[in-house]
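A single structure is presented below for examination.
Only one protein chain is missing; all other protein chains are in place.
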């Protein structure tokens, strides 16, 4: 693993929206981080002033990290929260204003919220896929007069889709892709999906999810075009569904390539891909961002979701598609790779590439 | 409901493979049928000679119909089973030989097995969709020298897919269709899927299912071409998955039409479709073979599977598809509409159209 | 079924708290009731003024009864709600005051809330078990100066426990009973239990449930003692648990009898019991309040919960107990027999026994 760009002392970081499901995942990852020190937790006014342990309905099978349990929850305001790096797990209802305030106050904001994802001057980044999109930050600072910055990770299902699409896009180009998802209940946060709605059931609808997946896949696979990110020109249609699974989003895809390829080339491309070099060896980088499952009936959420400590997307059933060129199944941990882990990795990438200036 | 073509006395019928999950569904439907009298049950040698109640691990929430419980299980042989109409829920390992023996012995065989489905002179029929495919029976008799006949219903997921595709094919023509399924565990029979494999999980693989769905959809939507059925020329790709749901297969589809249509026309076409006239008013016909769900998050297996006593396919989320023309979700009861109910309806159709001659 | 004590015209009734899970069950039962006409629905201020369809997240697999869907939701106040019979599915936070106001206004209040259940002058009634407890209403009217009345049904798990205990108490007397429950998620209302908490899990704690079960069982099995109900003197200990089941509370019990009995006598007593005569033949009475399951592995929630349209408690595995005398398993539908159906049956009982005076 690479040495910390900050030398021997850890950089203080904060989590906004720290009491929710994704916020808790940030806490779990940052409590043991080699470069960052989780110094502050912030949440809604309702929680502010209480200890993190009191304010939080902790939903994991572990304990709240003891040091964090005792932190006093702060309001989500840059005057209260002083850390130079801020991870946002805020709801979209409040994220827009709060994140802008932090960027304006000179902080690096790593956001899991949807609010800024599709802005042309806001990078939507998967570290292994499109680290060069961070170059648009210069334009962002100029356009918005923000001494800080906002960098977003994507929708949890979009990220699981993009990781196997990226090597195919890089090598063959993608013309069209069909996507159908089976998404875990933890993707809806906590309390999220009522058990009466999902026990023994499937819900073929997740509000606003399909347009998000469609738009974000195009942006992730797009390219920097001067001051802005231009979407990839591929066609995409998504069907998104909720299934009674705890963690792990399954993504079924049929992919039409621009340059024809036989199945063996596709499999080789997927199995050899290691992602962008600048994303290798970071503290949250998995050994491999993509792993191909051997068994014909994998990946499966309960069995594969924790691959690479939740940062590896497992791909299986790569086969010829009778309509397009190739079809496959991908599984990603929606809370780790699809949310908190993605943002932490992005922060590491920014730090490692000199994009975070400490005061 | 139409009067019985057999007049006031019921016609004796038999169920082959009566002890399994689909066999039990046949028993349930036929025990109260207005035209047919369930006179004989047959199963493997292991069960033969015992009472149906002893031989069967009944899996419903009801009781075995008392009269059937006392029937002695017969071997699956036309010398033992004497009924002129025979419903087959046999495993494909034995169905091929057994069903042929019954057809050779002059019986009308309504089969749920896959063995003969793709033979060009064997009708694969959904009563409301392609009743005219029964006309190929004449060629079947001639080709095979069978005084009887074999008529098949399709794979449970294929049937749920075809019902909403049929009106679109009839009015607009279908060029291409993407299909992704989320299928209930009862589709694998009993004991079928181990709970350790599926609790809180999804399995993205069902052996042999995808080619079956792809081939059968083309045949269902095909046309009679003299002595044989010719497949529809549409392109199709299927992703099939198992989910922790008791009954009801969900089918997600993106459809490319031959003749362009706006969304309103598609919705109108689906909502007005009543199926072939000869299939209306039969004892097992639902009021409507297709129903459009109002709510944005329906159909759902647990809430909609029993629509039309399991014979109605519920369709929802009809919307524009960014790649093809339209996408939608369909739900069918895999055991009723997708298996036993389909065969019973086919038998009623044959009887009502004079295709069953009694000895 | 008995003729309506009100003659040919139906009596208007209201449901308070009509939008919640139990309120919806009341609506379902009362929409088709032969004696009562569901004339009014009431709920919190937030819902009042909207149509019932707009105000309600309907959670069944059926449609809202069309006539009810159009009713305007009223505030829970006797000045707005005019029906002489009022069913209360109110939360305990508001039920205390609201129900008293209705009783004071002369209405018969059939309450599912816990607030008054343990008052000595408020009958806690299962129609087949302790209809005579209604005699305490005279004292209630006197004590409280209520021209109306409050009659309560019990906790959903307590009711499922009491139905098999009642015949044993009546014939042998009960000295002690151990109770362990496995309760469905619908017992917590909607949205109730978060799927993240219960998928593939068991929660061994339901707030306030154990004391409720222990106290209510004693009161149900107690007797009227002049102006008050005196608890049965039996000992009882309850363990209550939540399991990932949609509907149906399972109750495991070990029972020590006062008068020794052999197993055959116990089984005979349970199987022959039909409940109090005045509760027979009412519109909501099941054919049999208790049914003994034949199979060794029954009752099971998914398979037996709807017995007697949800009003029959299914009992199984009646066997000798190595410590006490007998042990058994009982299953009751928590929403029907354990809540809405219980109150409707109580109202029918009151009407049939002349305890409801119309204005």
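Observations on the structure shown:
Order as written gives the chain letters A, B and C; numbering starts at 1 within each chain.
Operating definition for what follows: a contact is a pair of C-beta atoms (placed from the backbone, for glycine too) under 8 Å apart; a residue touches a chain by one contact, two chains touch by 3 or more.
Because the structure is a prediction, the values reported are computed rather than measured.
Across B:167, B:200 or B:286, the residue that sits in touch with the chain not pictured is B:200. Across the entire complex, the residue among C:53, C:118, C:180 or C:292 in touch with the chain not shown is C:180.
Within the whole complex, the absent chain has one touching residue among C:23, C:78, C:123 or C:316, and that is C:316. The omitted chain makes contact with chain A at the following residues, 60-61, 199-200, 246, 302-304, 306. In the full complex, chain B touches the omitted chain through residues 21, 59, 185-186, 190-200, 244-246.
If you put the missing chain back, the residues of chain C touching it would be 176, 178, 180, 182, 199-205, 214, 235-237, 239, 241, 243-246, 250, 252, 254, 296-303, 316-317, 321-324, 327, 329.
The rule is simple: only the chains that are shown with their structure count from here on.
Viewed as a network of touching protein chains, the structure reduces to a complete graph with every chain in contact with every other.
Ranked by separation of Cα centres from chain C, the top chain is A. Spacing of chain B relative to chain C, judged by their CA centroids, is 42 angstrom.
Once the centre of each chain is set as its mean CA position, chain A and chain C turn out to be 48 Å apart. Within chain B, contacts with two or more other chains are made by residues 199-200, 246, 302-303.
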